[in-house]
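Let's turn to chain A:
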Amino acid sequence: MSSARDRILGKIRSNLGRTTAPDAAAASSSRLAALGDETSPRPVWDDDDLSRFLRCFEAAAATWARVDTVADTGDAVATYLADKPAGNTVHLAPHPLLDDVSWPNTLTTARATHGREALVGVSVAELGVAETGSLVLFSGADTPTTLNFLPDYHIVLLRMDAVVPHFEDVWARMRERGGFPPRSFNFITGPSRTADVEQTLQLGAHGPRSLHLILVAARD
Partner candidate 1 sequence: MTETTQSRGTVALFATCLVDLFRPSVGFASAQLLEQAGYTVDVPEAQTCCGQPAYNNGDHQHATTIAKQVITAFRGYDYIVVPSGSCGGTITSHYPDLLRDDPQWAEAARELAGRTWELTRFLVEVAQMELTGLQHSGVITYHDSCSGLREMGIRDQPRALLGAVEGLELREMADTDVCCGFGGTFCVKYPEISERLVSNKVDNIEATGADTVLAGDLGCLFNIAGRLKRLDKPVRAYHVAEVLAGTAGRDAAIGEGEN
Partner candidate 2 sequence: MESRAHLFKPQAREALQNTDLQQALTRVQEGFVGKRKVLVDQFPDFEGLRDRGQAIKDHTLAHLDVYLEQFEAKVREAGGHVHWAETQQEAQEIIVDICRQENARMVTKGKTMAGEEVQLNEALDAAGLETVETDLGEYIIQLAKEPPSHIIAPAIHKTRQQITELFNEHHHHGTLKEKLREVPDLVDEARGILRDKFLNADVGITGANCLVAETGSMFLVTNEGNGDLTHSLPRVHVAIAGIEKLVPNLDDASTILRLLARSATGQEMTAYTTMVTGPARAEDTDGPEAFHIVLIDNGRTRMLEGRFREMLRCIRCGACMNHCPVYSAIGGHAYGWVYPGPMGSVLTPMIVGLDKTRDLPNACTLNGRCQSVCPVRIPLPDLLRDLREEQHDQGLTPKTTRYGLNIWAWFARRPRLYGLAARVGIGLLGRLGRRRGRFRKLPLAGAWTAGRDFPAPQKTTFQAAWQQRKKEKSA
């Protein structure tokens, strides 16, 4: 008995009227013929990429603060949390960049390999995308995915020079890393939200209730 796989592929071939064996090279050249080698139409903006990024980021109900060096992140986090019922424990992704942060003694820090206990989570974004104001986080040894989704307060570090214009630039960066994409590749654009009750927008559906960006100006 043939497998469902073979039956499905067989039906596809017969219904496409295929007479020759499927050929990946032919498909690829036919894609080029159909689409050309130009990229998709995409958003454009007059000002610089960072301004566009921040504009979109803010429009998605996220907040941000700028620091000069990674070391200053600690104070920026403390300032952000000062008026919030977030306790004083901050769960940090095991990211080497966060080793350089000097934390004020008002905050207790804990390294987190997941987000299960975190009310406040701090992680590091690989990239920012100007076209949508999205942070890009790659899962990996130093970036637990669940730390992006379980905390109420998600704080993310991003280097100012890591903002790229479009999605295509993100794929290019990813390909440079070689191998497979990370298991989980998150574009995060603002805090969690829902409009499932009477189309009324409400933040903090299942994921973070707020998203705060620490934009790091200089490369140390």
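Note that contacts are C-beta pairs under 8 Å (C-beta built on N, C-alpha and C of every residue); 3 or more make two chains touch, one makes a residue touch a chain; residues count from 1.
These made the cut because all candidates are chains of the complex that A comes from, given by their letters.
Treat the numbers as computed from the prediction; the structure is a model and nothing was measured.
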Exercise for the section: Only one of these touches chain A in the complex, so go through 1 or 2 and give me its number. Expected result: 2
Handout entry: Residues of chain A that touch candidate 2 when the two form their complex
Key = 3-5, 7-9, 11-13, 15-18, 22-24, 26-28, 30-31, 34-35, 39-44, 56, 60, 94, 113-116, 131-134, 139-141, 144-150, 166-168, 171, 180-200, 202, 204-208
